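Working notes, structure below.
Here the complex is missing one protein chain, while the rest keep their positions.
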Amino acid sequence: MPSPLAVEVRALSKTYEVHERPPGLAAALRSVFRRTYKTVHAVTDLSFTVEPGERVGFLGPNGAGKTTTLKMLSGLLHPTSGEARVAGYVPRKREAGFLKKITLVMGQKQQLLWDLPPADTFTMNRAIYEVSDADFAETMAELNELLSLGEIMKKPTRQLSLGERMKCELAAALLHRPQVLFLDEPTIGLDVAMQLTVREFIRRYNERRGATVLLTSHYMDDVASLCPRVVVIDQGRLRYDGDLPSLVRSIRPDKRVALRFSGTADRAAIERAGKIVEFDAARAVIQVAQVDLREAVGHLLGLAWVSDLTIEDPPLEEVMRDLFSASKAAAAEEAAGA
Amino acid sequence: MSALQDLGRAARAYPTLLRVGLAEAVAYRAEMLVWMLTTTMPLVSLALWSAVAETAPVGRFTQQGFAAYFLATLLVRQLTGSWLVWELNQDIRSGMLSRRLLRPIHPLIGYSATNLAAIPLRAALIAPPAIVWLLVLEPGAFPRTPLTLITAALSIVGAWLINFFIMALIGSIAFYLESSTAIFDLWMVGFMLLSGYLVPLELFPAGLRAVAHALPFRYVLAFPVEILTGLLRDDQGDAILRELGIQWLYVIGAGSAAIAAFNTGVRRFSAFGG
Partner (left out) sequence: MMLRYLRLLAVELRISLVLGMQYRWNFVIDGLVSLLWTVLGLVPLYVAFHARPEIAGWTYATALIVVGWFSLLKGILDGAINPSLLTVVDQIRQGTLDFVLLKPADAQFLVSTAKFEPWKVLNGLAALIIFTHAFRLLGRTPSALQVLASLGLLACATLVLYSIWILVIAAAFWVVRLDNLAYLFNSVFDFARWPVTVFRGALRLVFTFVIPLGVMTTYPAEALLGTLSLRTGLLSMAGALTFALVSRAVWTRAIGRYTSASS
């Protein structure tokens, strides 16, 4: 009975041996004859499951192990230990059936043939994935509609802009209608409009086809707008698995209150409501604990020179930074204690 | 005045560049090993032509003569080899050249440092036994007087310079075409044969020999080799000096062409954003 889960990961780990290269000529010469190796624990003891059709965002600082995880799930890397199952298959075996069901898009690398139009890459992928003519026509029509590819398919890839290339890259990756999408920083380097386009596309593709989406990104907006569920990986370990609002609340239970003034502001009066984060002649932002919010807002609204007031969550970037520095401190403690 | 200042700056930075060049060269052990193996091909030629000359000498080359010739070829190749074409192609394609362009030193100077830094390392293993063997084989032929030693040294330096500049010239073509390795293949065909790498030039049929003497390939390898093995005798002093002059004319020619091509190429590179 095939597993109903799209992705199943248990105690997954990956370690590398990396040769240390200290600087300087003497060290370089020595390394010709004797090398010292360092063990890097890229991923340690990762466990989670993903239901079909879910959209999950992977967050974490650089080098956290997010890309390594995606590569293990797509069969590119063999795990050092632990188990993984994707769409019922063991990724490591790289069976044809498995490879036809998944796709991996890497924002910083491309599979499009550089000197030829994307259309030629599509033709090649069609032959490799054995996509029938009928299916191909239908899929291309849909992708064309969602991505508005138009004529750019016919220009050599090297002549396309970064955004156009990404669109064609997505098309090439999806023309075999995979059920599980691994997206590694798909919006990196794109302008804001293109980021929105890509996000919209991913959402609609997921809704229309029920494809499972595992996404990593440094842009919090990607994750916030696309992924109801967030997995935080830091230093190779799972730190959090759940929805984003809960995560934010657990790290920064404070809210931010933004004020606009008409007339001179009394700084002391504002300070009574909460901690000042920003303050200038026209506006201020203060941080208020959730519990004190009602009282603070009431007090602020009573001030005559406050013309506007909004309540916001703290910026995601700051929340993440807090999360990662906390876990770094925790890891340092562990290391010191060990 | 500024050109002189540039040169001065380059000269002061050169020792550091050499050190960095050496570190880069040893960073990839396998690559270093492969380079060393590649430059030992003359030893296979040695075995081959010794076998050919077993029954009868070829021209004035006996088995010993061939052995000396190819040992000298090995030595000169070790001392003058360069892989600049590959480096340039890669740096241009990947855009890494920009990094070099930001430095206040001409990129070619940096490349030359990497090249020179690697030579002692590679030659260290092979040069001493080769020189010893050469002395044993043809004791009378190896240059002994200060004058001949200086001419030999100059011819080797000249060979390295021509090789380096031609590589820079060909590498610069990568600024215009997608890659210049195809043109480099063309040069290599010419080099393998017409520089005396595969066969001593004087064994060629007369027509081809004349062609070989007119082309620069000879001055990258055969000329220094012939001095080291005494094929160009001391008593033909005039001939040696004349050939030396021709070689250094080629050095100046190749150098100017390379620097000009490189500089124009760089302008194009910057214009198109790499």
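We call the chains A and B, going by the order they appear; numbering starts again at 1 in every chain.
Here is the rule we go by: a residue touches a chain if its C-beta (ideal position, glycine included) is under 8 Å from a C-beta of that chain, and two chains touch if they have at least 3 such contacts.
Note that the structure is predicted; figures quoted are calculated from it, not measured.
> With the missing chain put back, one of B:58, B:101, B:244 or B:259 would touch it. Which one?
Result: among the candidates, B:58 touches the missing chain.
> Consider the whole complex, including the chain that is not shown, and state which of A:21, A:78, A:154 or A:294 touches that chain.
That would be A:78, which touches the missing chain.
> Which of A:94, A:204, A:272 or A:328 sits in contact with the chain that's absent?
A:94
> Footprint of the hidden chain on subunit B, which residues?
Residue positions of subunit B that touch the missing chain: 28, 30-31, 34-35, 37-38, 41, 44, 47-49, 51-52, 54-56, 58, 83, 86, 177-179, 182-183, 185-186, 189-190, 192-194, 198-199, 203-205, 208.
> Against the chain that's been left off, what residues of subunit A make contact? List them.
Interface with the chain not displayed, on the subunit A side: 16, 67, 71, 74-78, 94, 96-100, 102-104, 106, 108-111, 113, 115-116, 120, 123-125, 127-130, 184-185.
As a working rule, only the chains that are shown with their structure count from here on.
> I'd like to verify one number: the distance from the centre of subunit A to the centre of subunit B, where each centre is the average of its C-alpha atoms, in whole angstrom.
About 51 Å, centre to centre.
> Which of the residues in subunit A come into contact with subunit B in the complex?
For this pair, the touching residues of subunit A are 21, 24-25, 28-29, 31-32, 115.
> Any idea which subunit B residues touch subunit A in the complex?
Answer in residue numbers: 19, 22-23, 26-27, 29, 32, 178.
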